[in-house]
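As you look at this complex, bear in mind that one protein chain is not there, while each of the others sits in place.
Every chain is named by a letter (A and B) in the order it is written, and numbering of its residues begins at 1.
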Amino acid sequence: MTTASRGGDRTEGEIDLRAEMLAAAHSLNGPASPSGPSTTSDLSIDEELILHSIGWEPVELVCGMSLHAVPMGVWNWGQGEISYASDAYQRSFAKATDRIHRECAKAGGHGVVGVHVEWAVHRHHIDVTLTGTAVRPVGSKRVTAESVFVSDLSGRDFTLLHTAGWAPLGLAAGASFVYAPRRSLGTTMKQKGVNVELTNFTEAMYSARESAMERMQRSALDLGGSGVVEVKVTEGPMDFARHAVCFMAYGTVVHLVADEHQRMQPTVVLPLDDAVLSFDATSLRGS
Amino acid sequence: MADQPTDLPEGASRRLAELEGGLFTSDLSVNEFLLIKEVGFHPLGFVMGSSIYHTGIQTRKWGQSQELTKLTGAMYEARELAMTRMEEEADELGADGVVGVRLDVNYYEWGKDAAEFIAVGTAVKAENGVSHRNKLGKPFTSDLSGQDFWTLMQTGYIPQGLVMGTCVYHIAHRGLGQTLGSAGQNVELPNFTQALYEARELAMTRMQDESNQLGASGIVGVRLEEKSHQWGSHTIEFLSLGTAVVKTSDEVTLPRPTTIISLDN
Partner (left out) sequence: MDELPGDLPEAAGRRFAEGSFTSGLSVPDFAACLQMGLEPAGYVQGFCVMQWRWYGMGMSFGAFGPTGRANGQGYSEAWQCPHGYVSAEHRGWGQNYEQTWIEDAWREGFSSSYERMLEEARTLGAHGIVGVVDASSPLGDLGLLEFRVQGTAVRVIDGPPPIGDRPWTTYLAGQRLGKLIEAGYAPVSVAAAISSVRVWANCITEYLTEGSTTNWGQVAGAEIEQTAKAHMAVRRIARERVRAALGGDSLHGASLATTERELGQGDAELQCILRGNQVRRFKDFDPLAAPRPTVRLS
């Protein structure tokens, strides 16, 4: 586990928390002296401090949402890919991204971090909602909506990559919906009691999974990135139609902005907090 | 680049071609990504393999504890197919190995006797061009996380492959006489003890056999999983998994750790 501990020991510039608290209390009794326009953010204070350490600041809480219709009858049993659903998903994602880009640029942000990607497949529509905090380098000018980046990296991960010389470009997502193949009665009889691979099933599911990943890769290439990190893959049947299965993959597209990857050379630490390591007899690994 | 994979679906080849063109994908966290780079490896792409396998019923004697060899064979074969396809994808990319391998089993709407076995991971390659493939000339597989991979590489050992052993065991139902005899007492049940002992030993031995085939020095990160899947509570699959490693150097470059006491909970 990599953790980011506050730089060095606390000996240099040791903070007297009591004095700080007193100063804070006194300041509240005076008028509000705005040191800039008010910001709204859903970052934790830890994330904000880490962003500050590379000279970035939060600006505003922004979001983008879209939903596209899926016509009736699409979920009835069929064969192969359910392209209506895959298209609806793709378009909702694109439109939601477009809207959050515009909100971000309007607020003066250069990109959005810590995006929560929420998506829901209903019988007749597929919704995608993106929520995050727009951030920018302190004191920088506005940028256009097209050049804004959106990423689900936390403030912390954004900072780590930045230090290593990488920058996010946007979110890449791909989805494919497929009908689970039906077995005909004839084959059922033959295969009962025999252990074999079901090749046409395998082919269908494998292809659908690859499709979702491939669409994600395609959108990453369209953004001009060199890689996608923190890819999340989810798959599962639809609640309302259990024979229809969805494969979804998304991640943050990144590219190298420095000349080469900057190594971090982490310090290895051995924490002494757990005085007694409990021995768990049911697992072969001491945890 | 290795031989053309014959077993992968068409969609896979298209996707892998894009990855060969220079794009990388990985499901590693940012932490893991940075640590992999630290030891001189670069991610190539997300690789996967899957197989939908019919796990047929095998007749068993109600009153006897025994291994259900047909089921063992099926569970093993299914995972092997999934893993092999994942290795083929990695091979196609010219990878040295796959890290963070996850093996999952999914059940869908096609009946309880069939399941989909999936193996996924991130293919990686050494940046200095030196081959780190295993003794069989194939990319190594391992279920090590990025952090564990970083640590292992600095101890002079490198991974060879994810090794597994499985055993599907049927536990005898206890006869009425036996049940009445020990009712209300806290006693050892020798049938059960024997059954579970044997099953676990079989699983671990098979795992070790695989490791020996790879010419490994040992196995790290071993874990034992026990699941009943869809067979009811008297039939359990014992799956033993670990990463086989081989020693390549006596030099341990892992820096000495600083001891810290952190006061947050």
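Going forward, a residue touches a chain if its C-beta (ideal position, glycine included) is under 8 Å from a C-beta of that chain, and two chains touch if they have at least 3 such contacts.
This structure is a prediction, so every number in the text was calculated from the model and none was measured.
Of the listed residues A:63, A:143 or A:167, the one in contact with the hidden chain in the full complex is A:63. For subunit A, the list of residues touching the undisplayed chain reads 1-8, 15, 17-18, 20-29, 32-35, 38-46, 48-50, 52-55, 61, 63-74, 84, 87-88, 91-92, 95, 99, 123-125, 129, 131, 138, 159-160, 163, 264, 266-271. Listed by residue number, the positions of subunit B touching the unshown chain are 34-35, 147, 150-151, 257, 264-265.
FYI, only the chains that are shown with their structure count from here on.
Chain centres here are Cα means. That of subunit A falls 27 Å from that of subunit B.
Put simply, subunit B touches subunit A in their complex at residues 8-12, 14-15, 18-19, 22-31, 33-35, 37-38, 43, 46, 48-57, 70-71, 73-74, 77-78, 81, 85, 106, 108-111, 113-114, 116, 120, 147, 221-224, 254-263.
Taken together, the subunit A residues at the contact with subunit B in this complex read 1-2, 153, 157, 160-161, 164, 180-183, 191-198, 201-203, 205-207, 209-211, 213-214, 216-218, 220-221, 225-233, 235, 237, 242-243, 245, 251, 261, 263-273, 283-285.
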